[in-house]
Structures are given as C-alpha cells and as structure tokens.
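Presented below is the structure to which this report refers.
Omission of a single protein chain aside, the complex is shown with its protein chains in their original locations.
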Amino acid sequence: MSTAADPELSPFRDAEQRSVANHLGLWTFLATEILFFGGLFMAYSVYRYAYPEAFAEGSRHLDFWIGTINTALLLTSSLFVALGDHAIKAGRHATLRGCLIGAWLLGALFLALKFHEYHSKYVEHLVPGLNFRYDEPTHWAPQIQLFIFLYFALTGLHAVHMLFGLGAIAWVLWLDLRGRVTAQRHGGVEMVGLYWHFVDCVWIFLYPLLYLIAHR
Amino acid sequence: MPDYLAAGHTVRSWLGTLDHKRIGLLYLASITVFFWIAAGAAGLMRWDLLTPQGDVVTSDLYNRLFTLHGVLMVWFFLIPSIPNVLGNFILPLMIGARDLAFPRLNLASWYIFMAGGALVLYAILAGGVDTGWTFYTPYSSTYANGHVMLMAVGVFVTGFSSIATGLNFIVTIHKLRAPGLTWFRLPLFVWSLYATSLILVLATPVLAITLLLVALERLAGVGVFDPKLGGDPLLFQHLFWFYSHPAVYIMILPGMGVVSETIAAFARRRVFGYRIVALSSLAIAVLGFLVWGHHMFVSSQSVYAGVVFSLLSFLVAVPSAIKVFNWTATLYRGSISFETPMLYALGFVGLFTVGGLTGLFLATLPIDVHVHDTYFVIAHFHYIMVGGMVMAYMGGIHYWWPKISGRMYHEWTARITALITFFGFNLTFFPQFVLGYLGMPRRYHVYPPEFQTLNVLSSAGASILAVGYLLPLVYLGWSFFFGRRAGPNPWGATGLEWRTPSPAPQHNFERTPVVTTEAYHRGEPTD
Partner (left out) sequence: MRATRSTLFRSYGVLMLLLALTAAATRLPPGPWTLPVSLVIALAKTAIVFLYFMQLRYQRGLVRIFALAGFVWLGIAGLLTFADYLTRDG
C-alpha cells in the first residue's frame, strides 16, 4: 500500500530509494554544472589557441602565490568536508561540526584572498569594464584584456559557487545543531559535500589555466 | 481518494500545489498565453506580408515582431509544451508513481519559468528586441538598440526551469518505475521524455553561459565576440548552436512519443519494432549534439568542418526515418479508427516527413548555400515544429483530455478542427518552400512584386490556421465544465494511466501497480 507510506517520504517507497534518487539527482546537476562552466572553458580554449603570447603576458599579472595558496586551502577544506561526512556515519557529531567549521573557515579565507587579488587588479587598472588601461608597450592590449576578462568571468563564477557552498555548509551545520542530522539521516551532509568537492575541482582546472601559463 | 481537481478549490491550492498534475495544468495555462502573444506577432507579420511594400508596420517594428515570435514560441511554448504540460501530467501516471521524484523542484521550476516569462514580457512591453531569436552577435552586442539584456536574462532564467524539469524526469524515470516496469516495458512516450531530458540537462547550461557572456560583453565593453577587440563572432554561433540544435530535438522528440502512443492506441496494435523505436529516441538525442555546424555553412566556418557537420547531419535522418517506417508498419493491418488524436498523429507523420526530408536538402552543403536564410528554411523548420510538434501537442491534449478533465469533448467538432488545422498549416507553409527556393530571404518585409501571390496564399493559410487553434480553446473550455463524463479508459487504450479513474485521483494509485506485460500488450493484464 503506497497510501500508507510516510508522507515525509513521498513519493518514495523508503529512505533507501530516496537516498539513491538524491544521489542521481545531484550528480545530474553536477553534469549540468560541468557544461555551464564548460562554455567559459571553451571560450578560454579558443582564445588561448589564437593568442598564446597575449595569454602568457596576461597571466604575469596574476599572483602565482595567491593562486597556489588558494588551491591548497580548497583541497584542505575538501578533506575536512570528506572527514565530516565520514564522522557522521559513525554518529560523531562533534567531529562533524569541527570539520564543517574548519571547511567553512578555509573557504572564507579563500574568498578573502580572492577579493584581495581582485582589489589589487583594481589598483593596477586591470578591471575590464571598470578601469582597464594597459600602458606597457604591446600590440596585444585587447587580447590581454580578453584574458583578464576571462580571468574575472571564470573566477567570479567560481566565487559565486563558493558563496552558495558556504551558505550550504552553514545550513548543514545549523541542521546538525538542531538535531536533525543523525547517523541514519545525513543526506544533507553528503549532498553539500558533493557540491563542495565539485567546486573544488573547478578550481583545480582554473589554477593551471590562469596562473601557470605565464613566462616568468 | 478525491480526484486531483476536487482536492482543493482555493487559489493557494493551485499556486502552492506539489501535485504534478496541477503543475501540469499551471504550465498549460501559462504556455497558452505565451502561444497567443507569439501567434499574434506572427499574424501581424503575415498581414504585413500581404503587400510587397511592407506598409503595415515599420521595418524596425517588423524586426521586433519576428524576434518576439521566435523567442516566445521557442522558449515559452515549444520547449515546455509537451514535456512540461503532458509530461508533467502523464509521466508519473504512466510509470505507476505517486509523483515526480522532486515535487518541490517541480513547482519551483514553474515559478522560475514564470519569472523568466515576466522578464521577457516586460522587455517586449518596454520596446522589444530586434536581434532575431538567435541573439547573434554583433546584433545583440555592438549594434543592439533594444532591450537585449532584459530579454537575454529572461531566457537565461527560464533555462534553469528547463534544467530542473529535465533533471526531475531523469531521476523519476530511473528510480520511480513501478515494480516489474522494466526499461523495455516502458511506454514509448516515457522513452522520448527521457531522451528529451538528457538534452535539456546537457545542452541548456551552455546556452545560459553564452547569454551571460553576451551580457558581460555589453557590460564590461570587452570584445568576447567582437573581432575589433580580438574576439570571434563565430564562437557565439558555435556555443549558441551547441545548445540550439539539440534544442530542436527537444521540440520534436516528445511529439514523436505522443504519436507512438496515439498510433498504438487507435491502430490497436503493439508499436512495430518497439525496441528500435525506443532506442532511436536516444540515438536522435545523442546524434543531435554532433550536427550544430550545419547552421553555420555560410558563416566563414572552415569548409572542412562544414563537410564533417554535413555528413553527421545525414546520420540523424536514420533514426528519424526508422520511426516513420515503424509507425507506418504499425498501421499496417491495424484495426484503425480515426478519432481526433489519431487525425493529429497521422497529420504529424506526413508533415514531419516533409520537414525531415527538406532537412536533408538543407544539410547538403551546396543546396544550403543556395537556400540559406530564405523562406525555404522557414518552411522546413515550421513543418517540423508546427506541423510536427504542435500537431502532436494538440493530439496529446485531446488524447489525454479525459484523464485531465474527466470529460469528453465534442468528437465531430474536434475532428473537423483537426482537418482545418492540417489544411491551414499546409496552405501557410507550403508556398514558403517555393518562395524560398525562388530566393525570397527571411526577415524582410519588403519583397519584389512577383512574390505576392504566394505570400497572399500563405497569409490566407495563416488565418485558417488561427481558426484551427481558436476552436479547441472554445470546445475544450466548454467540455472542461459541461462535457460528458468520461470513464477511466474511453479509448480502450493500454497503459497504466488508463487504469486510474478520470480525472486522475489525487495520489494517482490506490495501490502501487505491478507490471507483468510489455507496453501496448492487449488482453487481460495478468496481475
């Protein structure tokens, strides 16, 4: 009798079916995210292929160390999220909370560094649409602007996803504090974790494509 | 258990509903409004084209009319038509589920759709856009003088509604099938919705990011697509058609599904070659992603890429033709009756065949150079989208109307309307093949006088077509309140949806059904 089923579970037969469906749904969503970022990656590839010199020149204006440290921050925060997910399955709430807070702080630090970098671009008159001015002698100025624009578009879109991720981590933390996460019911932690790892993966590609192509 | 219509009568019970059937009706009402706005624009254009001088509207207004027509018809009528109205309503019933996998996401997708629609309507009222529905750069960037940003944002927002629906269908079809309902027992409509959903999910994000890039190009003044600043306008076309060509299959696959259901029901036979018809939907979905460059043959795309795209485009004809052959073979020796849905389905088969074959002409490089951007192209894709998809949509509405409303419509009125639609459609669009072949370009409202006769014929057809679309509003509207009560299965069709009372109960099934037979199996169900 499906009518006797728990209304909380509807339209699913049982918690197992719901969990499997949530997983499939989230992975499908991540596939759409790959193609969403993918359009920008396509634009990057086409123009990188057309103007390798301009891209190498543009990349010199990015801070190698900020990029590298930020990669390390995100990888570490991903580890925290994975450990938190691991802990809650054994019912260890304190570990979960510690891990989520750690991941959240690392994510916030990433964004702080990112905005510091944005700010320094502003000071150097390198923000397209705001104050872009390229004084060094080169006939690649428009193409360099294109690179810097792609840098802002890619990292900006990534940062928006980070903000959603921070919100989601805070939400899961709140759920746990309200006692709504248990060793049996931890789907939220899993889903948010998958999303957070995915956003991490996007950055794993942005890092070499934006920061590591300069001739130093 | 009350039926879903009786389950609540307040505005809130509709606008806050999580019931897939009610959400389907919300979509039905909204896309009908969008359809008539877009149809009104088409009517104005056909009126203007009665004379060669173009004396009804200014050239600028004409540009805005065809843009409005395209944007609304594509994103606010055709793409949501069968999936979001009929798919929403019927899919869970067909697979023996209580609802879609994520009912809240389903309702959210309608609100997102309406938000996008509101933005687009506002953009139209504020003065419109003159870029054409494709938003080609530099029309939409350097030379834009309409509300491109607003309209692009509207389409961008609506994209997320498409993605949400596609995702919901995919998970539902994978995870909520009734016990025993294996993949090769699924009705073919479900297969076609699955293939459609794959396209929705994998193509739409690219459109979103492309429109975002156009918006950013305009905001930041950089030349993403501007050759003066190092950009490439063809990149826009690549990204746009990577979405929009597969989107063409979003606008035909669900129609093919409806036609399979209808033909099986009214020929009273199992669909011939069921498995190959099912798999050909997937083949069309996948191959549809490999052919977008055939929109760019004369755009300075590399000629080698053109040849590759041309060859790949021919491949899509194979699964499409398989479907047509199998429908015909299903009819052979069937015990056919010509109820209204069947008339629409037969109309679909003929018109889709014409549209598909002329598609092969267009996929052939040298012929495309000759007819590119002429009325030949217009006629071709209207045969697919109006002759195909809209016919199937009307057929589907009639076929499932008893399940939706619990009532019957007046059969003979509906049959005659179907014939009027078929006649009006051909009179509108067949002359356009000739016009295009003789060289009349699309998107112009002033033309040489020798084209007038054909244009007058086409406009006359449009007025007949309008009657064919108006009449169902009247008699279906009447039937909804006053029609004769329908039984659970007025057509004697197979399928789980016909085993529920009409209108469908609030929670679909008293007991989760168990399936033991193939789709379209006639005779006693063995459970």
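Residue numbering begins at 1 within each chain, and the chains themselves are lettered A and B in the order written.
The rule is short, and it goes like this: contacts are C-beta pairs under 8 Å (C-beta built on N, C-alpha and C of every residue); 3 or more make two chains touch, one makes a residue touch a chain.
None of these values were measured; they are calculated from a predicted model.
J.: Among the options B:117, B:231 or B:293, which residue touches the chain absent from this view?
T.: Missing-chain contact among the listed residues: B:293.
J.: Among the options B:234, B:367, B:416 or B:434, which residue touches the chain absent from this view?
T.: Here the residue in touch with the unshown chain is B:234.
J.: Touching the hidden chain in the complete assembly: which of A:18, A:161 or A:197 does that?
T.: A:197
J.: Have a look at B:29, B:126, B:219 or B:305 and name the one touching the chain we're not showing.
T.: Candidates B:29, B:126, B:219 or B:305; residue touching the omitted chain: B:305.
J.: Provide the residue numbers of subunit A that touch the chain removed from this figure.
T.: 23-24, 27-28, 30-35, 38, 41-42, 45-46, 49-50, 56, 64, 68, 71-72, 75-76, 78-79, 81-83, 86, 89, 193-194, 197-198, 200-201, 204-205, 207-209, 212-216
J.: Under the stated touch rule, tell me which residues of subunit B contact the chain that is not displayed.
T.: That gives, for subunit B, the contact residues 174, 202, 206, 234-235, 238, 242, 289-290, 292-293, 301-305, 308-309.
As a working rule, only the chains that are shown with their structure count from here on.
J.: What does subunit B use to touch subunit A in their complex?
T.: Listed in rising order, the residues are 1, 92, 97-103, 163, 167-168, 170-171, 174-176, 201-206, 208-210, 213, 216, 219-224, 228-232, 235, 238-239, 507, 509-512.
J.: Residues of subunit A touching subunit B in their complex?
T.: The touching residues are 1-3, 10-13, 17, 20-21, 24-25, 28-29, 31-33, 35-40, 42-43, 46-47, 50-51, 54, 128-130, 132, 142-143, 145-146, 149, 153.
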